[in-house]
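Only one protein chain is missing; all other protein chains are in place.
After this line comes chain A, so read on.
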Amino acid sequence: MPHSSSSHGFVEKFKMELKSLEKRYRKLQMHVHPDKFHSNGGDQLEMAEEHSSILNTAYWTLRDPEQRAFYMLSRRGFDISEEHMSKQVPFDPMFLMEVMETREIIEEVPAEAMADMPSDVDKDIAIRVERLGELLDNDQDKEAFEMAVQLRYMNQIRRELYELVG
């Protein structure tokens, strides 16, 4: 059964139009932001704070391709809890080896020699995100899960790299 149509009647596609996402986020925040409920006090303020917080989480989850993908996969029955994901998820050992080697290079090679790396990593990530979208939209969930995990490893590399190289 295809996943792309949800119970809300809209089609759940991976690609996110960030500007319209932000617009909808701000609109919803106007309804739940605690600042609007200070005079109401007590329970209403507390509820507003909770809703606003959840709304923030939702927004930041959907904004980021990796978070968005895992969220979508969780809705398709994948266990993405920290507990389950902490265990080794069996997949391509060659990929892990490449991750290991890349991180070793980042650690050992002087910054000047790594000038090309950030854009190479960014390109790799962009390609993966594109592929991830295709897999999710085609309901190829197992492959999408693997790609999402690979994306997570790549994002970690990216974070390290930008921390070092700026």
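Just so it is clear, a residue touches a chain if its C-beta (ideal position, glycine included) is under 8 Å from a C-beta of that chain, and two chains touch if they have at least 3 such contacts; residues count from 1.
Convention: contacts and distances are computed from a predicted model.
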item	value
UniProt protein name of the chain not shown, from "Succinate dehydrogenase cytochrome b subunit", "Iron-sulfur cluster assembly protein", "Sperm-associated antigen 1-like" or "Signal recognition particle 14 kDa protein"	"Iron-sulfur cluster assembly protein"
Contacting the left-out chain in the complete assembly, out of A:Leu21, A:Leu45 or A:Met114	A:Leu21
Touch with the omitted chain, as defined above, among A:Met100, A:Ala113 or A:Ile127	A:Met100
In chain A, positions touching the absent partner	6, 8, 10, 12, 21, 24-25, 28, 51, 54-55, 57-62, 66-67, 70-71, 74-75, 80-83, 85-89, 93, 96-97, 99-100, 103-104, 107, 149, 152-153, 155-156, 160
